[in-house]
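Of the protein chains in this complex, all but one are displayed in their positions.
Residue numbering begins at 1 within each chain, and the chains themselves are lettered A and B in the order written.
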Amino acid sequence: MKKLVTIALLVFSLSALAQEKTPVTAADYSNSTVEMADVMRSEGKIYVLVGIIVIIFAGITVYLINIDRKISKLERNLPS
Amino acid sequence: MRQSWWKIIAIALLLYTLAAGLLMDAPRLPILNETIRALHFHVTMWFGMILMLVAAVYYSIKYLRTNDILCDDLAIEFTNAAILFGVLGITTGMLWAKFTWGDYWSGDPKQNASAIGLLMYFAYLILRNSLTDTQQRARIGAIYNIFAFAAFIPLIFVLPRLTDSLHPGNGGNPGFNAYDLDSNLRMIFYPAIIGWTLLGTWIATLRVRARRIERTLEDRFLNS
Partner (left out) sequence: MLKEISVLIQKELRLEWRQKYALNGILLYVVSAVFITYLSVGAKSGNLSINSWNALYWIIILFSAVNAVAKSFIQEHQGRQLYYYMIASPEAIILSKMIYNTGLTLVLALLGYAVFSVILGNPVQDQGLFLLNLILGSIGFSASLTMVSGIASKAGNNATLMAILSFPVIIPILLMAIRISKNALDGLDWSVSTDKLLALAAINAIVAVTGYILFPYLWRS
(Lines give C-alpha, C1' and ligand atoms only; values in the text may rest on other atoms or scores of the structure.)
Protein backbone atom coordinates (compact mmCIF):
# COMPACT_ATOMS: atom_id res chain seq x y z
CA MET A 1 0.00 0.00 0.00
CA LYS A 2 2.66 2.45 1.09
CA LYS A 3 4.75 1.52 -1.91
CA LEU A 4 1.77 1.97 -4.23
CA VAL A 5 1.22 5.48 -2.88
CA THR A 6 4.90 6.30 -3.36
CA ILE A 7 4.89 5.00 -6.90
CA ALA A 8 1.69 6.88 -7.69
CA LEU A 9 3.24 10.08 -6.39
CA LEU A 10 6.40 9.52 -8.40
CA VAL A 11 4.37 8.93 -11.54
CA PHE A 12 2.44 12.09 -10.75
CA SER A 13 5.63 14.09 -10.51
CA LEU A 14 6.98 12.58 -13.71
CA SER A 15 3.80 13.46 -15.60
CA ALA A 16 4.92 17.05 -15.32
CA LEU A 17 7.66 16.10 -17.77
CA ALA A 18 5.39 16.49 -20.77
CA GLN A 19 6.12 19.72 -22.59
CA GLU A 20 5.96 21.33 -25.95
CA LYS A 21 9.06 21.40 -28.05
CA THR A 22 10.01 22.56 -31.48
CA PRO A 23 10.78 19.56 -33.66
CA VAL A 24 14.03 19.52 -35.60
CA THR A 25 13.19 19.19 -39.27
CA ALA A 26 15.15 18.15 -42.31
CA ALA A 27 15.24 21.80 -43.33
CA ASP A 28 17.43 22.52 -40.34
CA TYR A 29 20.17 20.38 -41.85
CA SER A 30 20.43 22.48 -45.00
CA ASN A 31 19.78 25.86 -43.42
CA SER A 32 22.93 27.59 -44.61
CA THR A 33 22.10 30.91 -42.98
CA VAL A 34 23.26 29.49 -39.67
CA GLU A 35 26.99 29.62 -39.35
CA MET A 36 28.75 26.35 -38.64
CA ALA A 37 32.37 25.32 -38.67
CA ASP A 38 32.12 24.39 -42.34
CA VAL A 39 35.57 25.61 -43.33
CA MET A 40 37.23 23.53 -40.67
CA ARG A 41 35.31 20.52 -41.86
CA SER A 42 36.13 21.05 -45.53
CA GLU A 43 39.82 21.38 -44.73
CA GLY A 44 39.63 18.04 -42.92
CA LYS A 45 40.98 19.50 -39.72
CA ILE A 46 38.00 18.12 -37.84
CA TYR A 47 39.69 14.73 -38.14
CA VAL A 48 42.67 16.11 -36.24
CA LEU A 49 40.29 17.10 -33.45
CA VAL A 50 38.56 13.72 -33.42
CA GLY A 51 41.95 12.04 -33.44
CA ILE A 52 43.17 13.99 -30.43
CA ILE A 53 40.04 13.32 -28.40
CA VAL A 54 39.99 9.64 -29.30
CA ILE A 55 43.65 9.25 -28.37
CA ILE A 56 43.04 10.86 -24.98
CA PHE A 57 40.04 8.64 -24.43
CA ALA A 58 42.03 5.58 -25.48
CA GLY A 59 44.77 6.50 -23.03
CA ILE A 60 42.30 6.80 -20.18
CA THR A 61 40.68 3.52 -21.18
CA VAL A 62 44.00 1.68 -21.24
CA TYR A 63 44.74 3.07 -17.81
CA LEU A 64 41.33 1.90 -16.52
CA ILE A 65 41.92 -1.57 -17.99
CA ASN A 66 45.26 -1.70 -16.23
CA ILE A 67 43.69 -0.83 -12.89
CA ASP A 68 41.03 -3.45 -13.52
CA ARG A 69 43.62 -6.14 -14.18
CA LYS A 70 45.66 -5.14 -11.18
CA ILE A 71 42.61 -5.42 -8.93
CA SER A 72 41.76 -8.79 -10.48
CA LYS A 73 45.27 -9.98 -9.66
CA LEU A 74 44.92 -8.80 -6.07
CA GLU A 75 41.59 -10.61 -5.82
CA ARG A 76 43.16 -13.81 -7.06
CA ASN A 77 45.99 -13.56 -4.55
CA LEU A 78 43.52 -13.13 -1.73
CA PRO A 79 41.50 -16.33 -1.60
CA SER A 80 38.80 -15.50 0.89
CA MET B 1 39.20 -8.34 -16.51
CA ARG B 2 36.22 -9.99 -14.94
CA GLN B 3 33.17 -10.32 -17.19
CA SER B 4 34.66 -7.94 -19.67
CA TRP B 5 31.97 -7.94 -22.37
CA TRP B 6 30.08 -4.93 -21.04
CA LYS B 7 33.29 -3.00 -20.59
CA ILE B 8 34.10 -3.59 -24.24
CA ILE B 9 30.61 -2.42 -25.14
CA ALA B 10 31.17 0.73 -23.07
CA ILE B 11 34.44 1.51 -24.86
CA ALA B 12 32.93 0.80 -28.27
CA LEU B 13 29.89 2.96 -27.60
CA LEU B 14 32.02 5.82 -26.35
CA LEU B 15 34.37 5.63 -29.32
CA TYR B 16 31.31 5.74 -31.56
CA THR B 17 29.98 8.70 -29.59
CA LEU B 18 33.22 10.64 -29.85
CA ALA B 19 33.62 10.05 -33.56
CA ALA B 20 30.00 10.30 -34.66
CA GLY B 21 29.18 13.08 -32.25
CA LEU B 22 31.83 15.27 -33.83
CA LEU B 23 31.62 14.13 -37.44
CA MET B 24 27.99 13.39 -38.26
CA ASP B 25 25.69 15.97 -39.73
CA ALA B 26 24.08 18.08 -37.07
CA PRO B 27 21.03 20.29 -37.53
CA ARG B 28 21.97 23.90 -38.13
CA LEU B 29 20.17 25.83 -35.42
CA PRO B 30 20.48 29.52 -34.59
CA ILE B 31 22.56 30.53 -31.52
CA LEU B 32 23.55 26.92 -30.85
CA ASN B 33 25.51 26.57 -34.08
CA GLU B 34 28.14 23.89 -33.77
CA THR B 35 27.67 23.58 -29.99
CA ILE B 36 24.63 21.39 -30.57
CA ARG B 37 27.16 18.57 -30.39
CA ALA B 38 27.62 19.22 -26.68
CA LEU B 39 24.35 17.35 -26.38
CA HIS B 40 26.20 14.05 -26.65
CA PHE B 41 28.71 14.97 -23.99
CA HIS B 42 27.09 17.36 -21.52
CA VAL B 43 23.47 16.23 -21.40
CA THR B 44 24.50 12.59 -21.25
CA MET B 45 26.49 13.35 -18.08
CA TRP B 46 23.22 14.20 -16.35
CA PHE B 47 21.47 11.11 -17.62
CA GLY B 48 24.39 8.99 -16.49
CA MET B 49 24.33 10.68 -13.09
CA ILE B 50 20.61 10.07 -12.61
CA LEU B 51 20.87 6.45 -13.72
CA MET B 52 23.72 5.82 -11.30
CA LEU B 53 21.83 7.53 -8.50
CA VAL B 54 18.93 5.20 -9.20
CA ALA B 55 21.37 2.30 -8.88
CA ALA B 56 22.67 3.73 -5.60
CA VAL B 57 19.13 4.03 -4.23
CA TYR B 58 18.41 0.48 -5.36
CA TYR B 59 21.41 -0.82 -3.43
CA SER B 60 20.53 1.34 -0.42
CA ILE B 61 17.08 -0.24 -0.29
CA LYS B 62 18.67 -3.63 -0.71
CA TYR B 63 21.02 -2.88 2.15
CA LEU B 64 18.15 -1.95 4.46
CA ARG B 65 16.43 -5.19 3.50
CA THR B 66 19.38 -7.55 3.84
CA ASN B 67 21.98 -5.74 5.98
CA ASP B 68 24.60 -6.97 3.53
CA ILE B 69 27.61 -4.67 3.72
CA LEU B 70 28.49 -5.43 0.08
CA CYS B 71 25.31 -3.63 -0.99
CA ASP B 72 26.45 -0.61 0.96
CA ASP B 73 29.77 -0.62 -0.90
CA LEU B 74 27.88 -0.54 -4.17
CA ALA B 75 25.59 2.24 -2.95
CA ILE B 76 28.42 4.55 -1.85
CA GLU B 77 30.55 3.91 -4.92
CA PHE B 78 27.68 4.46 -7.34
CA THR B 79 26.99 7.72 -5.53
CA ASN B 80 30.67 8.68 -5.81
CA ALA B 81 30.67 8.01 -9.54
CA ALA B 82 27.39 9.91 -9.89
CA ILE B 83 28.90 12.89 -8.07
CA LEU B 84 31.89 12.78 -10.42
CA PHE B 85 29.53 12.89 -13.41
CA GLY B 86 27.46 15.58 -11.72
CA VAL B 87 30.48 17.82 -11.19
CA LEU B 88 31.60 17.26 -14.80
CA GLY B 89 28.04 17.97 -15.94
CA ILE B 90 27.75 21.21 -14.04
CA THR B 91 31.17 22.43 -15.21
CA THR B 92 30.53 21.62 -18.86
CA GLY B 93 27.04 23.09 -18.45
CA MET B 94 28.49 26.36 -17.24
CA LEU B 95 30.84 26.51 -20.20
CA TRP B 96 28.03 25.78 -22.65
CA ALA B 97 25.75 28.28 -20.92
CA LYS B 98 28.37 31.01 -21.29
CA PHE B 99 28.23 30.67 -25.06
CA THR B 100 24.53 30.16 -25.57
CA TRP B 101 22.90 32.14 -22.77
CA GLY B 102 25.66 34.64 -22.12
CA ASP B 103 26.53 33.82 -18.52
CA TYR B 104 28.29 31.05 -16.67
CA TRP B 105 25.54 31.06 -14.09
CA SER B 106 22.32 32.33 -15.53
CA GLY B 107 19.95 31.40 -12.73
CA ASP B 108 18.30 28.77 -14.85
CA PRO B 109 16.14 26.55 -12.58
CA LYS B 110 17.67 23.39 -13.96
CA GLN B 111 21.15 24.65 -13.25
CA ASN B 112 20.07 25.62 -9.73
CA ALA B 113 18.32 22.30 -9.21
CA SER B 114 21.40 20.35 -10.18
CA ALA B 115 23.60 22.49 -7.92
CA ILE B 116 21.23 21.77 -5.02
CA GLY B 117 21.30 18.08 -5.91
CA LEU B 118 25.08 18.11 -5.69
CA LEU B 119 24.86 19.86 -2.30
CA MET B 120 22.58 17.05 -1.17
CA TYR B 121 25.05 14.37 -2.10
CA PHE B 122 27.99 16.25 -0.62
CA ALA B 123 25.98 16.36 2.61
CA TYR B 124 25.55 12.60 2.22
CA LEU B 125 29.31 12.14 2.06
CA ILE B 126 29.84 14.32 5.12
CA LEU B 127 27.15 12.41 7.02
CA ARG B 128 28.85 9.13 6.22
CA ASN B 129 32.24 10.40 7.26
CA SER B 130 30.88 11.64 10.58
CA LEU B 131 29.89 8.10 11.58
CA THR B 132 32.53 5.63 12.68
CA ASP B 133 30.70 2.36 13.16
CA THR B 134 30.56 0.51 9.83
CA GLN B 135 27.07 -0.95 10.18
CA GLN B 136 25.60 2.26 11.53
CA ARG B 137 27.29 4.30 8.81
CA ALA B 138 25.89 2.00 6.18
CA ARG B 139 22.38 2.05 7.63
CA ILE B 140 22.09 5.79 8.20
CA GLY B 141 23.83 6.50 4.91
CA ALA B 142 21.31 4.31 3.12
CA ILE B 143 18.39 6.06 4.85
CA TYR B 144 19.64 9.51 3.93
CA ASN B 145 20.45 8.41 0.40
CA ILE B 146 16.88 7.27 -0.20
CA PHE B 147 15.45 10.33 1.53
CA ALA B 148 17.63 12.72 -0.47
CA PHE B 149 16.73 11.00 -3.73
CA ALA B 150 13.04 11.33 -2.90
CA ALA B 151 13.55 15.06 -2.46
CA PHE B 152 15.83 15.33 -5.51
CA ILE B 153 13.39 13.89 -8.04
CA PRO B 154 10.63 16.47 -7.60
CA LEU B 155 13.31 19.13 -7.52
CA ILE B 156 14.90 18.25 -10.82
CA PHE B 157 11.73 17.39 -12.74
CA VAL B 158 8.92 19.49 -11.32
CA LEU B 159 10.38 22.81 -10.26
CA PRO B 160 11.93 23.84 -13.57
CA ARG B 161 8.62 23.33 -15.29
CA LEU B 162 6.72 25.63 -12.98
CA THR B 163 9.03 28.55 -13.58
CA ASP B 164 10.56 30.18 -16.57
CA SER B 165 13.51 28.18 -17.65
CA LEU B 166 16.18 28.89 -20.20
CA HIS B 167 16.16 25.15 -20.72
CA PRO B 168 13.29 23.15 -22.32
CA GLY B 169 10.45 24.76 -24.17
CA ASN B 170 9.18 26.98 -21.38
CA GLY B 171 9.60 30.65 -21.97
CA GLY B 172 10.27 30.25 -25.70
CA ASN B 173 13.99 30.81 -25.68
CA PRO B 174 16.34 29.42 -28.29
CA GLY B 175 18.42 27.27 -25.93
CA PHE B 176 18.99 23.72 -26.83
CA ASN B 177 16.14 21.86 -25.18
CA ALA B 178 13.53 23.92 -26.94
CA TYR B 179 14.05 21.43 -29.72
CA ASP B 180 12.74 17.94 -29.90
CA LEU B 181 15.48 15.51 -30.76
CA ASP B 182 15.16 14.02 -34.22
CA SER B 183 16.19 10.51 -35.15
CA ASN B 184 19.67 11.54 -36.32
CA LEU B 185 20.56 13.06 -32.98
CA ARG B 186 18.95 10.22 -31.07
CA MET B 187 21.10 7.72 -32.95
CA ILE B 188 24.10 9.14 -31.11
CA PHE B 189 22.39 10.43 -27.99
CA TYR B 190 21.02 7.12 -26.68
CA PRO B 191 24.19 5.08 -27.25
CA ALA B 192 26.09 7.92 -25.60
CA ILE B 193 23.91 7.69 -22.48
CA ILE B 194 24.47 3.95 -22.28
CA GLY B 195 28.20 4.33 -22.92
CA TRP B 196 28.79 6.97 -20.28
CA THR B 197 26.65 5.12 -17.73
CA LEU B 198 28.57 1.91 -18.34
CA LEU B 199 31.85 3.79 -17.95
CA GLY B 200 30.63 5.18 -14.62
CA THR B 201 29.54 1.73 -13.55
CA TRP B 202 32.94 0.39 -14.45
CA ILE B 203 34.70 2.99 -12.31
CA ALA B 204 32.25 2.30 -9.48
CA THR B 205 32.78 -1.47 -9.58
CA LEU B 206 36.55 -1.01 -9.62
CA ARG B 207 36.34 0.98 -6.43
CA VAL B 208 33.94 -1.52 -4.89
CA ARG B 209 36.39 -4.32 -5.59
CA ALA B 210 39.22 -2.29 -4.10
CA ARG B 211 37.07 -1.76 -1.01
CA ARG B 212 36.42 -5.46 -0.69
CA ILE B 213 40.10 -6.29 -0.92
CA GLU B 214 40.78 -3.67 1.71
CA ARG B 215 38.13 -5.19 3.98
CA THR B 216 39.48 -8.73 3.55
CA LEU B 217 42.97 -7.50 4.37
CA GLU B 218 41.70 -5.68 7.44
CA ASP B 219 39.83 -8.74 8.69
CA ARG B 220 42.87 -10.90 8.14
CA PHE B 221 45.04 -8.42 9.98
CA LEU B 222 42.61 -8.32 12.90
CA ASN B 223 42.32 -12.09 13.07
CA SER B 224 46.01 -12.87 12.89
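What we mean here is this: contacts are C-beta pairs under 8 Å (C-beta built on N, C-alpha and C of every residue); 3 or more make two chains touch, one makes a residue touch a chain.
In this text, all values refer to a predicted model and were calculated from it rather than measured experimentally.
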Residue touching the undisplayed chain, where the options are B:Ala19, B:Val54, B:Leu70 or B:Ile143: B:Ile143
From B:Ala12, B:Ala123 or B:Leu217, residue that would touch the chain that is not displayed: B:Ala123
Chain B residues touching the omitted chain (full complex): 64, 116-117, 119-120, 123, 126-127, 130-131, 135-136, 139-140, 142-144, 146-148, 150-151, 153-155, 158-159, 162-163
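The criterion applied here is as follows: only the chains that are shown with their structure count from here on.
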Whole-Å separation of chain centres (CA-atom averages), chain A against chain B: 11
Residue numbers on chain A that touch chain B, as the complex places them: 10, 13-14, 16-17, 19-25, 28-32, 34-37, 46-47, 49-50, 53-54, 57, 61, 64-65, 67-69, 71-72, 74-75, 78, 80
Complex contacts: residues of chain B adjacent to chain A: 1-2, 7, 11, 14-15, 18-19, 22-23, 25-30, 33-34, 153-154, 157-158, 161-162, 168-170, 177-182, 184-185, 202-203, 206, 209-210, 212-213, 216-217
